[in-house]
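The complex appears here minus one protein chain, its other protein chains still in place.
Coming up: chain A.
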């Protein structure tokens, strides 16, 4: 049984779910594994010695060690599978036995083999601390199962995997600092932006000796200067939207003549025109325009009786 226990420990070490993933680390986990592997090598060497070998090539040693490790791993895996097949979580001795039987190993020979006289006693593997599973960040209380979940069910994962933890910095509540910050931030952005523009484009300078001081972006005449001067900039419109979105409606619909309709709606009390609510039906549109009897909205006539008049002109 002690051999078995020993094997067990080996199994467990190998099947530990985290062991594979921590290869890259140079932490205690790695040391632990190296130690195991060395022990396994010692075991292989002693077995070889027992068989009468005096020396072995390193490659052969490694192969054998690998085979040994594979074998043990397979035993462990199968034992675990058998155990879980019977809805348990910890393998028992019989699981291992079944496994060994399954793998074609005569179990009965095992006690004899274990008690053989020439067997070498291997020193216990150096006691290295079992790898400390890096503790997940403890966030909040680990929840226990509610009553309707049997206790053998797996425990809840660490809270941090499912608990929403809002992160926020302590707000700067001092008004002065806020304003100060906003002001200097804006100024910095503006300065950086204008400097950039000045550096990348044409400039004018106020000083002849130092052109780079106080660079002014060159004034470029535009073809339709009144547009940019009269229309509110997008930024301003955006600001307006934020402050008062209801007023914005008027400003954005620049569609066509039918947009008069929207204004008419507001001033419906002023006039007798009854307008269809909501969306504009194409047929209804013509009606509206007729109702607003304005000569500029009337359709342009086709040149029918124009011949006479043309004669007059030429």
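Everything below uses one rule, namely that a residue touches a chain if its C-beta (ideal position, glycine included) is under 8 Å from a C-beta of that chain, and two chains touch if they have at least 3 such contacts; residues count from 1.
Just so we're on the same page, contacts and distances are computed from a predicted model.
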item: Protein name as given in UniProt for the chain not displayed, "AP complex subunit sigma", "Sorting nexin", "Transcription initiation factor TFIID subunit 2" or "AP-4 complex subunit epsilon"; value: "Transcription initiation factor TFIID subunit 2"
item: For chain A, residues in touch with the removed chain; value: 175-176, 179-180, 182-184, 187, 190-191, 193-194, 197-198, 204, 206-210, 213-233, 235-236, 239-240, 242-244, 247, 250-252, 254, 257, 259-260, 263-264, 266-267, 270-271, 292-298, 300-303, 306, 313
